[in-house]
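For this depiction, one protein chain was excluded, whereas all remaining protein chains were kept in their positions.
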Amino acid sequence: MVVVMGPEATEADIAAVVSIVETAGGEAFVSRGVARTIVGLVGDVDQFGSLNLRGMPGVRDVIRISVPYKLVSRENHPERSVVRVGGVPIGPDTMTLIAGPCAVETPEQTLQAAQMAQAAGATLLRGGAFKPRTSPYAFQGLGEQGLRILADVRAETGMPIVTEVVDAHDVELVASYADMLQIGTRNAQNFALLQAAGEAGRPVLLKRGMSGTIEEWLMAAEYIAQRGNLDIVLCERGIRTFEKATRNTLDISAVPVAQRLSHLPVIVDPSHSGGRRDLVLPLTRAAIAVGADGVIVDVHPHPETALCDGPQALVDGDVRELARLVRELPPVFGRTLTEPADALTTAG
Amino acid sequence: MVVVMGPEATEADIAAVVSIVETAGGEAFVSRGVARTIVGLVGDVDQFGSLNLRGMPGVRDVIRISVPYKLVSRENHPERSVVRVGGVPIGPDTMTLIAGPCAVETPEQTLQAAQMAQAAGATLLRGGAFKPRTSPYAFQGLGEQGLRILADVRAETGMPIVTEVVDAHDVELVASYADMLQIGTRNAQNFALLQAAGEAGRPVLLKRGMSGTIEEWLMAAEYIAQRGNLDIVLCERGIRTFEKATRNTLDISAVPVAQRLSHLPVIVDPSHSGGRRDLVLPLTRAAIAVGADGVIVDVHPHPETALCDGPQALVDGDVRELARLVRELPPVFGRTLTEPADALTTAG
Amino acid sequence: MVVVMGPEATEADIAAVVSIVETAGGEAFVSRGVARTIVGLVGDVDQFGSLNLRGMPGVRDVIRISVPYKLVSRENHPERSVVRVGGVPIGPDTMTLIAGPCAVETPEQTLQAAQMAQAAGATLLRGGAFKPRTSPYAFQGLGEQGLRILADVRAETGMPIVTEVVDAHDVELVASYADMLQIGTRNAQNFALLQAAGEAGRPVLLKRGMSGTIEEWLMAAEYIAQRGNLDIVLCERGIRTFEKATRNTLDISAVPVAQRLSHLPVIVDPSHSGGRRDLVLPLTRAAIAVGADGVIVDVHPHPETALCDGPQALVDGDVRELARLVRELPPVFGRTLTEPADALTTAG
Partner (left out) sequence: MVVVMGPEATEADIAAVVSIVETAGGEAFVSRGVARTIVGLVGDVDQFGSLNLRGMPGVRDVIRISVPYKLVSRENHPERSVVRVGGVPIGPDTMTLIAGPCAVETPEQTLQAAQMAQAAGATLLRGGAFKPRTSPYAFQGLGEQGLRILADVRAETGMPIVTEVVDAHDVELVASYADMLQIGTRNAQNFALLQAAGEAGRPVLLKRGMSGTIEEWLMAAEYIAQRGNLDIVLCERGIRTFEKATRNTLDISAVPVAQRLSHLPVIVDPSHSGGRRDLVLPLTRAAIAVGADGVIVDVHPHPETALCDGPQALVDGDVRELARLVRELPPVFGRTLTEPADALTTAG
């Protein structure tokens, strides 16, 4: 059961709802989105029915939700959400390109990759400072030094940054640099991390687990939402199957399925899905055509020396084609490529 | 090793190549495509090298192929092939829509479905007379009676027909009615059926096995090609994975991967991939955008009473949107929707 | 709905049941097992209820079955079945070892492999004369010549033979030599072949499809049963998953699951599951321990020169260990290794 607060609701109104639910033996989880605040109730639903919550000050609606992911479900939230990252929207009317290096290696490489990203039409910069690697002997990222490089490149280019956090206790540190926190496929059920991200005050990019069902993915989002953060963007990045011609199998159907079940934006990562440079542009076209709200791609100035996932990074020659693609294709489907954050700011 | 015959080669030239190979203890498989004839050699490659095949009359080239699917590989055939079905092309410059009922049930239902298909822009009619069903108690198709209905609807509408064959010994019968033979996902490694289809003198639509790798799919095509038939169209129709929100998982990446490995056209079946009506149009958009050479969809005038796969069939309301889509989207990618066979014939 | 005939039922009694069902617009499928005859009814169950089938001569019982595999279900057949192959039982009280070469290559190799099989305790000889191969360029088996070799080796060793059939129209030929027909994993949904095997008058070894669910496997068995043959043995041989350390993933749980759902015997193929010689003995131990009714393994006198699946064939050194294992382990679980057919015959 979910209590939807009106825009006029005060903190005292919210606190009163929480209090009455707890007094009745239930639990109440307050989630604050851009547009409105929602209180998710756990406990004896029939008893909540007798509390007359609907009559309390600031309450707009009280809704029973049939699915287990109550706060991110589209059942009580038919309009699809827009999540803003440093001013850049990700949502149903736009197509947002996020690009950058898989891993932050040096200031020069990161700046060059950011310039490639901008040339391609990207408005958000991706780049990993903390890298989860299958092997403990592989490059694990530069850590805070990488975050500082990202912040410098943001200052230089004006691009808000999206970067991964791999441990609950790094969330505060990463959030102090990042405009958006990324949670990777290996942490799709790291519930401590999801909860910490829910409390960090930053939008979250939540990748699907490589063997996670769509329902499990939405439940992971619910962990974040339950801690008060509805600014979540879902990212399909390929699932693990028997096929070995590609690194993972992009589940393109997951985009419309997740968009029907949840109000959250859904984007696609064609780089990690295929794991092959030659598939990135075809899969980007497919992602835009199927209705994705954005795309996140790896670019690298010198992929042959990349410390991480070089074989899938786009190079200079691909960037022009990507730029053409992300400008020309979205309008066919009633969307426009998002404008840079500074253009947006200046315009505003 | 593959011997490519020139257009001027006579039957006697081909027979001479076969003879010298067999005398040397090898096997020779002759494949006749629209544009040229190829002889695939099996046996001791080094010994073949000493036969001076290149100097024989009618021989244009002798090529070593590194992959196990020699005749369908793009290694010795860099230009992508066009396969013609009753005059309708399927290939790299066009986008061909194939539509019709999953199963032929009655003359009226089949004609109405064909008219829906035409209204949507389809130039080929699909419809099953022999249905492979998981349960022996499910409707198995009308058999030859269904083939007669398809032939009548072809006469009425001018649409060439694509229909499934499920047993090697029905191939001759089905080929006497059909313009294109379909081999379904459950028969993707029914080698007797593949070989029979290779000798039937009809183009073949070869669906990927639901758990078949891309390599196994190309090897299945090689079974057909080896019997002399290179008019093969590959069809991606979803693979079996752990995800249960969709009936199968459309492996959209398989389209560009297969197109890179093989010269054969590759189309997509969005109806059987998702198994849900609401996914057919989004997945059709993705298929066209990723570069598929065609799309095959289920339509039904009354899906609620369909004897087979009703939940995934498009209805009247969807047809207008599909028609718009298949006309407007392919030109964005440099393709045009194929014209009807009679228009082609008249034009020709 | 299923009509169970009593042992005293005559052919005329059975025909009368079929006739009354067909007159009522239904279909009736007669299945003759060793112990009793069953008639499966398809159509309007409520109408069948009004026919008073239970009162007809020879009818022992009329049962509604809730699952779609009516004839092979354990719902109406709680005791587990025994299938006899040339006198050798496969069923709940015994452990039957089937062994032999993957493919019949020469008379010498087949005889030596059969002697290895006997030394290991096998009472049935496996060996393929028709081989379904992923590549059309791979060895496809010796065909009828291979069947003749198997028959000669049977005459020499007294071992009944189990051999694969890959095309519906070879069933009669193969059945004229074989004691048991094997249907392989690639043909698990080749319904024409399943139906032909159902009419062949021989017991059938039905391998699970490499991506088939347990329910689909039982439905495949139902296709055989519906044509009148209940002498079916199910064989788990590994499923296709993401793990590549083994050729397939042996689904050991499928043995008790299938035994609970169906009355048919269930055996395990540890050779094709793992695809590695070093796993055959551990997986054989697991199969016996989990309760399999038998095990089928590849042996080869010279696996390094085998034309098919050499890396998984047991060699001489393994045979002694296998012999010890299949004698000592079954009694721990209340079973005994089956005796040779000639011992059974002599004893009888």
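Chains: A, B and C, in written order; residue numbering restarts at 1 for each.
As a convention for this text, a contact is a pair of C-beta atoms (placed from the backbone, for glycine too) under 8 Å apart; a residue touches a chain by one contact, two chains touch by 3 or more.
The structure displayed is predicted, hence computed values, not measured ones.
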| item | value |
| --- | --- |
| Among the chains presented, those that the missing one touches | A, B, C |
| Residue of C:114, C:181, C:255 or C:341 in touch with the missing chain, whole complex considered | C:255 |
| Residue of C:53, C:239 or C:264 touching the missing chain in the full complex | C:239 |
| Full-complex contact with the absent chain, from A:92, A:107 or A:132 | A:132 |
| Contacts of chain B with the absent chain, listed as residue ranges | 211, 240-242, 244 |
| Touch residues of chain A, complete complex, unshown partner | 42, 68, 70, 132-137, 166-169, 186-187, 189-192, 195, 210-211, 216, 219, 222-223, 226, 240 |
| Residues of chain C in contact with the chain not shown | 211, 213-215, 239, 241-246, 249-257, 260, 273-274, 278-279, 282-283, 285-291, 328-329, 332-333 |
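The definition used in the following text is that only the chains that are shown with their structure count from here on.
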| item | value |
| --- | --- |
| Interface numbering overlap (same over half, different under half) for chain B and chain C | same |
| Most distant chain from chain B by Cα centroid | A |
| Centre-to-centre distance between chain B and chain A (centres being mean Cα positions), rounded to whole Å | 39 |
| Distance between the centres, which are taken as Cα means, of chain C and chain A, whole angstrom | 51 |
| Distance between the centres, which are taken as Cα means, of chain C and chain B, whole angstrom | 34 |
| Touching two or more other chains - residue numbers and ranges from chain A | 211, 241-242, 244 |
